[in-house]
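A protein chain is absent from this complex, but the other protein chains hold their places.
Think of it as A and B in the order they're written, each chain with its own count starting at 1.
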Amino acid sequence: MALLEVSNLSIAVAAGGKLLPVVQGISFQVEAGKTLGIVGESGCGKSLTSLAIMGLLEGSQVRIIGGTIHFNGQNMLTLSDKKRREIMGAEMAMIFQEPMTSLNPVYRVGDQIIEAIRQHKKQTKQQARARAIELLTLVRIPDAEKRIESYPHQLSGGMRQRVMIAMALACDPKLLIADEPTTALDVTVQARILELLKELQQQTGMAIVLISHDLGVIAETCDSVAVMYRGKFVEVAPSAELFSTVAHPYTSGLLSSIPVSDHEIDRLDAIPGRVPMLGEDVIGCAFHPRCNLAQECCSLKDPEEVSLTQTHFTRCHFPIGSNL
Amino acid sequence: MLAYTFKRLLALIPTLLAASVLIFLFVHLIPGDPAAILLGDTATPEEIAELTHAMGLDRSLITQYFLWLGNVLQGDFGTSIFFRIPVLSVIADGAETSILLASMTMIWIMLIGIPIGILAATRHGSWVDQIASGGAMLFASIPTFWLGLYLILIFAVGLGWFPSSGFPSISDEGGLWNIRYLLLPSLTLAAPNAALIIRLVRASMLDVQREDHVRTARAKGLHPTKVAIRHVFRNAMISVAAAFGFTFAALISEAVVTETVFSLPGIGRLVVQSILRRDYPVIQGVILVIVCLYMIINLLVDLTYARLDPRVSLK
Partner (left out) sequence: MNFISTIQNVFRGRTLATIGMIWLCVILVAALAAPIFAPFDPLDIDPIGRLQEPSWAHFFGTDHFGRDTFSRSIYGARMTVVIGLGSVVFALIIGGLIGMLSAYFTRLGHVLMRIVDVLMAFPALLLALVLMTLLERSVTNTIIVIGIVYATTTARILFGMTLKLKGEVFVDAAKCSGAGHSSILFRHILPNLISPLLVQASFIFAFAQLQAAALDFLGLGLPPEIPSWGNMLSEERIYVTRAPWLLLFPGILIIISVFSINLVGDAMRDSIDPRFKDDIAGV
């Protein structure tokens, strides 16, 4: 069994007495030490998926309406709150998109890391403090002994994200969920944070689920990629395979909207149209109104999942480069 | 911190001076001749003129103001027309009652307002929340004196559990047990202010609850109660503290009414009675003291605020 197994996960948002589906029956697995990238435009349901795995959906308008999430052989959805909290922050940790606001402004960063450590490990304050310094050094924060006394507002965005990573690594998690970890950062800082994540993964052997709207970020870091559109995976493949043989027109659209610096292009191709609103019904393939390859049947019937190879799946009536 | 406090204290001086001018003017514009009031109905015009001169009331307003200010700065607030003793000792006599009443009220406000506010915020939208916030709004809508009168009627007159009025000093016979005289008054005074705190704590906790760092705290696997207290409430305290000056002003205002309802020998009742007695020097003195106190409390609130929020720098 893989470290993380999600099957048939469906999530809905309660609005005006109705349940609007946002994630519709997605399934995937992540093996220890591997990285899965989930990519899609904002509003496609990728962040909700990550929050669902972490168990952070409770108390909001959002509910899991179907499917299972197994982590380390345990069904996370039937686990007691207490048991789940023992896993959260210890075996499974998460970092978020907004490093500027994800740390509590009134506590020193050291104390926030120490809190994460002492929540799960029986350690004295001194031991936890030493560990916090070690973690800050690990994520390459210079002068860790001093920085541990800083308040979040005294650090830059990149530094804060490093603190977030240090906090997530506090108890050596088996799985790290990174929800758009670099979106809010400068490009140069982005690259360094991604590199750091990769290195830490090699050192600790943890699995990573990386959520991003940026296929470029995914390409650099992930072993396999799931492309998400309107709550469904429209294409899943190992990174190398995905980039060499794109099957879904949406993925192809995402690819051609990445700026490539080493050869000249006249213009970037943006995908026309917009993501349909939540609750807006689209009959047939959800992507067909924006797809330039769409044919009549695309507006009538939602495509089933088709496998192109053993590891490459897509949901399209007319996958690119195939004769289906 | 010390330098900042000193600077802030200095900045209070102009406002305080302006307030003293206002207080002085207010009091001297009150219709009625204090000398005549003091001497009663049988006084002859000559007697009145003599006393007017003796009290300095025939000099120009500006001279009177500076004389008064000069004396105040030396700790001499004049002599009460009614009690015929120094104003400062009249105020001091009321201080014990008022300080004890305010402290007890503060304890009630904290004990009632904060836990209920937290409960309402953490159970946002539930019936607990609806009862708590609806009840808070209801209590903020009750006139203080009405609540006081009915508490007296039920618990003092009806059930006889508590004394209905007055307050013998805790240094008198009965000692600390005399505090029971302040139980109903402090509850009366606490009700609308605790209501205010409930709504304040609830609203600011709901604001904080939406912030990203709370999700981070939950992601650490912290127990929801720990998240609510250590992360949400701790941060919400910043805006609650900022609004505390306002609560204190409401407290002073309502203390005037409450002390009157319960016939407590405090500073609030002294204000009303001195106004009704036209006891100029006392009115001036008490209001000046209250305004000073209010400004110092506001300063303390600001300093606490800065301590609670590391992002605020004391420059």
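Methods note: a contact is a pair of C-beta atoms (placed from the backbone, for glycine too) under 8 Å apart; a residue touches a chain by one contact, two chains touch by 3 or more.
Quantities reported herein were computed from a predicted structural model and do not represent experimental measurements.
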Please identify which of the visible chains the hidden chain touches across the whole complex.
B
Touching the left-out chain: which of B:4, B:145 or B:162?
B:145
Answer key for B:54, B:67 or B:137 versus the chain not shown reads B:137
Would you write out the residues of subunit B that touch the absent chain, in ascending order?
15-16, 18-19, 22-23, 26-27, 29-31, 134, 137-138, 140-146, 149-150, 152-153, 157, 195-196, 199, 243, 246, 249-250, 252-254, 256-257, 260, 271-272, 275-276, 283, 287, 290-291, 294-295
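Everything that follows uses one rule, which is that only the chains that are shown with their structure count from here on.
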Chain-centre distance (mean CA atoms) for subunit A and subunit B, in whole Å, is 54
Show which residues of subunit B lie in contact with subunit A when the two form their complex.
211-213, 215-223, 230-231, 234-235, 238, 308-311
Subunit B partner contacts - residues on subunit A that touch it in the complex
54, 56, 85-90, 93-94, 96, 98, 101-106, 115-116, 119-120, 151, 153, 164, 167
